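Incomplete set of chains, arranged as in the complex.
Chain IDs A and B follow the sequence of writing; residue 1 opens each chain.
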Amino acid sequence: MDLKIAVEEKDDAMVLRLDGEVDVYTAPKLKSRLIDLVDQGKFKIVVDLEKVAFMDSSGLGVLVGGLKRVRSHDGSISLICSQENILKIFRITGLVKIFPIFDNEGQALESV
Amino acid sequence: MKVSEEVLLENKVKLVIPASSEYVSLARLALGGLIRNFLSDEEIIEDIKIAVSEVCNSVVLQAENVDNATLDLSFSVQEEEITIDVGCTGKELELAALTPIVWSEPEERGYGLSLISALMDKVELISDDGNKTILRLRKYFPS
C-alpha cells in the first residue's frame, strides 16, 4: 500500500492530508513534502492522520524532523488524529507532549 | 479472546524478503493474514505489526548498502502466544542498533525500540544453529 499526500492551504496554514501507510518505504515522501513547505516559507502546518492505515516510528521521526525545521522559524505542527492505533504510538514515545493533537480540523487550524 | 481451534498449533510460517524498504509492507500483510486465522483482536494484530515493522526497519537501514541481503522472518502462532524471529543474511544484525538511546531532546530517530518493548511482551536476542543473530519477539494473547 502506498502513501498519498494532498496539500491544501487553509487560513494561513498548510494542511497535509495523508492517506495510506506511513512506513520506512513511504516516510521519505512525507519528509520531502515537509521540507518543500519549509523551503516555500510555510511554517504553520497541520498534518491530518485520519486516513492513515498504518504508522510506525519512521513516521514519528519524519514529523519530529519537520517540527524542528518549522520551530527554527517560529512555526508549528499540529496533528489531526482520533484513531486509537495511531495515538498509541505518540503516547508510548512521549510525543503527545511535543505535538498538539486534535480530533478535528477546526481546532487544529486554530492551534497553529 | 477468540482463538480458532481449527488451525493446527505450533506450525511455523517463514517469509524471506529482500532487506529493502519496499518489502516491509509485505511482511506486515502476511503477518496480519496469519494472525487473523488465530484471533480476531485487531488491536493486538496492529501492535504486533508495528513491533515487527520496527525490527524490519532496523535491518533494512543496516542493510542499505549490502548486496542481496535478505530479511528472514519466522512466525509461530500457538494458542496463547505468537513468537516472531527476525534475522538477516548478508549482514550481521548489529546489537548496538537495538540498544535504547536516551535523547536529550526530541530527535528523528530512536523511537523504534521504545515501541517494540512497549508493544511486545518479551524481546530476546538469540542465535540460531548457524550462529546468526536473531531477534525474538513474543506476545501473549489475553485469555
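Throughout what follows, a residue touches a chain if its C-beta (ideal position, glycine included) is under 8 Å from a C-beta of that chain, and two chains touch if they have at least 3 such contacts.
From a predicted model like this one, the values you see are computed outputs, not experimental measurements.
Please express the complete complex as a composition formula over the shown chain labels.
Tallying all copies in the file yields the formula A x2, B x2.
Criterion: only the chains that are shown with their structure count from here on.
Where the CA atoms of chain A average out and where those of chain B average out, how many Å apart are those spots?
26
Flag every residue of chain B that touches chain A in the complex, lowest number first.
These residues of chain B touch chain A: 21-22, 24-25, 28, 43, 46-47, 49-50, 53-54, 56-57, 60-61, 106-109, 111-112, 114-115, 118-119.
Hey, which residues of chain A end up touching chain B in the complex?
Residue positions touching the partner: 1, 21, 23-25, 54, 56-58, 60-62, 64-65, 67-68, 84-85, 88-89, 92-93, 95, 98.
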